[in-house]
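Heads up, one of the protein chains got dropped from this complex, but the rest are sitting where they should.
Naming follows writing order (A and B), and every chain is counted from residue 1.
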Amino acid sequence: MISKENLELLCELSKLHLTEEEFAEYGKEMTDIISLMDTIGESDFEYNLIDTTNAVPFSELRADEIETFDNMKGIVDNGPQTVANQFVVPKIVD
Amino acid sequence: MCKKYDTVIGLEIHAELSTKTKAFCTCDASFGGDPNTHICPVCTGQPGALPIINHAAVSYAMRAGLALNCDINRYTRFDRKNYFYPDLPKAYQISQLDLPLCVNGSLELSTGTVVRIHQIHLEEDAGKMVHDDYHGESWADYNRCSVPLIEIVTEPDIKSSEEAAEFVSKIALYLKYLSVCDAKMQEGSIRADVNVSLKPAGSNVLGDRAEIKNLNSFRSIQRAIESEIARQTEILENGGKVVQETRRFDDATGTTSSLRSKENANDYRYFPEPDILAITFTDEDIEKAKSEIPLLPHQRVERYTKEYGLTDEDARVITLEKYLSDFYDQTVRIYPQYKNVANLFLTEIMRRVKDTDSEDIPISPKDFAKVVEMADKNTVNRNDAKSIIRIMFEEGGDPEEIAKKNGFIVVEDTTAIAEVIDKLFADRPDLIEDYKNGKTNVFGFFMGQANRALTGKATPMSIKAYLEKKFSEL
Partner (left out) sequence: MTTVSLLRKKLDQKEISSVELTKEYLKKIHENEHLGAFNTVCEDEALISAAKADERIASGDSAPLTGIPMAIKDNICTKGIKTTCSSKMLESYAPPYDATVMEKLNSQNVVVLGKTSMDEFAMGGSSQTSALQKPKNPFNIECVPGGSSGGSATAVSAGLCSAALGSDTGGSIRQPASFCGITGIKPTYGTVSRFGLVAFGSSLDQIGPMANSAEDCGIILNAIAGQDKHDRTTRKHEIDFLSCIGNSIKGMKIGLPKEFFGNGIDEEVKTAVLNVAKFYENMGAELVEVSMPTLKYAVSAYYLLACAEASSNLSRYDGVKYGYRTDAPESYDELIKKTRSEGFGTEVKRRILLGTYALSSGYYDAYYKKALAVRQQCKAEHDEIFSKCDLMLTPTAPTVAYKVGANIDDPVKMYLADICTVTANIAGIPAISVPCGCDKSGMPIGFSLSAKRFDDAKLIGAADIFEKENPHPTANI
């Protein structure tokens, strides 16, 4: 069973706002889904941090040469709100 | 007064690497540019774009690690650090957690303290935000997004604000020597987070620490730590408890204040970055990186004092900047009169470049070596040598040409010396008479007159010798 506090934290971490009904519904579903996921708890395989099949030799990395993207305007034009070629958000206060 | 508390300081230093391209895309990584003109689908987090790691970024980070006595992980991996902020387009930063590139390094300070380096890892920078108070908006520019950074994480081995400032300035100097970071604090290319805690003097138990974020000058690092020590001392003196938290330093007031960790419950949900394969290194890779490490400042100081016979002070001043030390090294390679080169270098070269931002010295080591040599051999006199350097700085040109053009070349013309001095004697019998009557100070008058008349034709030394001869014959 996923607790209310835990679900609230998940919503905060993933920046999702749920209405009260949604919250109840997701809470129930998440509980079911997590009990399906719990089957993995029965496994006891060792995780190997180092997996050389999934690695690339240092010498093969990309060379440090500038290639300029040809459609920067296209990127900025997609911004829902832009000013002076920058993306606008409500003022950040920290 | 007996000290009641020991200060315990750990540092996290972020340094931007001076690669041509960004860490994970081929955009120009240089500082500045009009907003959003160094961007592409990768660094702006477009759907479907993928990071491609830059060889130079890894290579620079490795060089820094090796210079700071680190071990290199032969298998290094990247992880995603997840958090939302408008300067972070993907909403995660590619960083390293479990298998960082460099581990277990150290750096010794002048106090004798050895600061252990826990790890150095490679990560990407975020964009830049500008705040528009009038409209209540913040604007995001992604030019800086994905510029490579290294984060140097120390163990809490630093014992004072002075040590912390020395550590950071030493790191900055090393990174410049290694040509991996331009270390311009005003452009934010080096920033530090500082962990400060106090413990009862002599105790082994660490106290609760406060972290002060984002300090971007040596001075503010030192001031922030001092103010934080004072704050924590006061709390402990009053029987209070230091809260473990993140704080911010205000340069204007010189004090730190709490940064209430607003939204994020600070759970970054690190996990292995699936878009970047782990990187493996061979022995040759590491040997090659080691061979790219130049002599570091402390090694140069040792050479200057022990082999070249310079004073410790002079050696330190020359090594304060890599480009100056490099210039000195190149000069003495051509003309190995270490002290004479150092003397003219410290007065005439350093004086002219120390207040400029540019690291270009407008004259070549070869020409500078020539000037020192000319002065040493009395081909020009010492004052004229300084003038030649001034002219080369201001107008450029070949030192010998300048000396000739300005009549600085000393020609030992003995006939001319005799002619000029004989005439002076003939013109002023009155003074000769004075001399005979014991007024020996008239020697100075003749010396001055002769010097003036013989500029470029004779050295003061030979003039003096002839004069002395003449007077002794009276």
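Rule of thumb we're sticking to: a contact is a pair of C-beta atoms (placed from the backbone, for glycine too) under 8 Å apart; a residue touches a chain by one contact, two chains touch by 3 or more.
These figures come from a predicted structure and were not determined experimentally.
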item	value
Displayed partners of the chain not shown (whole complex)	A, B
Touch criterion as defined above, residue of B:G48, B:G202 or B:G239 at the omitted chain	B:G48
Contact with the hidden chain (one of B:Y92, B:F345 or B:Y435)	B:Y92
Residues of chain A in contact with the chain not shown	2, 6-7, 9-11, 13-18, 26, 29-30, 32-34, 36-43, 45-48, 51, 53, 56, 62, 69, 71, 74-75, 77-81, 87, 89-92
Interface with the undisplayed chain - residues on chain B	41, 44-53, 80, 82, 84, 86, 89-92, 138, 140, 263, 267, 269-272, 274-277
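In this text, only the chains that are shown with their structure count from here on.
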item	value
Rounded Å distance between chain A and chain B, as computed from the means of their C-alpha atoms	40
Chain A - residues contacting chain B, complex	9, 12-13, 15, 49-52, 54-59, 61-69, 72, 75-76, 83-92, 94
Chain B to chain A touching residues, read off their complex	19-21, 26-28, 34-37, 39-41, 44, 46, 52-58, 75, 84-86, 98-99, 129-133, 136-142, 248, 259, 262-265, 267, 269, 277-282, 285
